[in-house]
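For this view, one protein chain was removed and the others were kept in their places.
Showing chain A:
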Amino acid sequence: MLRRSTRPFSVATRLAKWNEIPLAPPDKILGISEAFQKDTNSKKINLGVGAYRDNSGKPIVFPSVKKAETVLLEKETDKEYTGIIGSKKYQDSVRNFIFNNSGKDASGAQLIKEGRIVTAQTISGTGSLRVIADFLKRFNSAQNIIVPKPTWANHVAVFTDAGLSADFYAYYDKENNDLDFANLKKSISDAADESVILLHACCHNPTGMDLTPEQWEEVLAIIEQKKLFPLVDMAYQGFASGSPYKDIGLIRRLNELVQEGKIPTYALCQSFAKNMGLYGERTGSISIIAESGSQAKAIESQLKKLIRPMYSNPPIHGSRIVETIFSDENLLSEWLADLDSVVGRLNVVRDKLYQKLDKTNYNWDHLLKQRGMFIYTGLSAEQVIELREKYSVYATEDGRFSISGVNEHNVDYLADAINQVIKK
């Protein structure tokens, strides 16, 4: 097993193939943050980060979250391990919040009653995607997933590192800055039967462009016909409308289809990173809708088996905040109001930016159709680089701007910079 090394004096290189460890490429978004930190221009703007900033460009702690933390500080009596898939209280809170939808989702409520929904606390959205990827690798007949093009930069790595093969389906028309619905339908129809299909529940990342209810119907019909396995990623629940209860039309519709027996099962990855501002606390969940209550129990036992050797059990600080908020009506309505005001600010600056952009030679109407934390500008990589080099405006080269970095104080500067770059 021992290998010859080009550096014979290093025992490490003889024993391990250290010298063969390639340098993995740095994360693109983090690279932008680093360059931004180093920039000395006082007018610099960071549009790379997917975390909320207030009108003065600062991170916030949701006031409702802060209150929940104060409650915990006073009342918490232990820091013990939670279960492998989190506490029953957390699972019930999340399941009720999403699938019962404040009493408005009869099909979801019925699925809960029948014990057909397995919910496990996970390491935020990424952790839930990884757990379902590992699970599908072990138990699903199809070993491939199709994801929209474009999609969140980490999606493909999560699935392929788990051993699934990933391919794209058409989603966005860059020429016209619009959803490419005809090709979307066509490429889904062309996928192998029973493939796993990744769907963004709302506020598609990075384009911000979602399907209409009518378009979802058409897609769901194809999914039913081709027996695709829907894997829904819901990272921005509440960021489309301001209300988390309104942004889950897709989930409610899927629950109906499951009850009607048209789609036997699906899975939902969800996190409180954005809508509760719990980013770094890594608080999320995976839910799998089983075909029966007994199958749900089997799935749950297998999820535990899968998670136990990975990290034993998930972190409790964020999940206890969630439990605290969902078990106190006042805190719950406070949180809903906090979220609504966050989304409200994003919509205000989105409109302001739209108004100030020069529309003589460039159609900016897509800005008004897009929802969530991002705008997908349609600017070319060259234009993004020019914005960075000439104006200290930092964004990823796919032209995705995090609108949370925009505020009343810098929106004029930003619009001017974009107008200048586009004029050329």
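Simple rule for what comes next: a residue touches a chain if its C-beta (ideal position, glycine included) is under 8 Å from a C-beta of that chain, and two chains touch if they have at least 3 such contacts; residues count from 1.
Quick note on the criterion: contacts and distances are computed from a predicted model.
Remark: of the listed names "MICOS complex subunit MIC10", "SKP1-like protein", "Eukaryotic translation initiation factor 3 subunit I" or "Aspartate aminotransferase", the one matching the undisplayed chain in UniProt is "Aspartate aminotransferase". Residue in contact with the omitted chain (choice from A:38, A:79 or A:424): A:79. Annotation: of A:278, A:343 or A:379, A:278 touches the absent chain (contact as defined above). Note on the undisplayed chain: of the listed residues A:215, A:295, A:341 or A:380, the one touching it is A:295.
Among A:308, A:409 or A:423, only A:308 touches the chain left out of the display. By the touch rule set out above, chain A reaches the unshown chain at residues 1-3, 7, 9-13, 15-27, 30, 51, 59-61, 65-66, 69-70, 73, 76-84, 123-127, 130, 139-141, 154, 157-158, 161-162, 194, 227, 229, 261, 264-265, 277-282, 290-291, 294-295, 297-299, 301-302, 304-305, 308-318.
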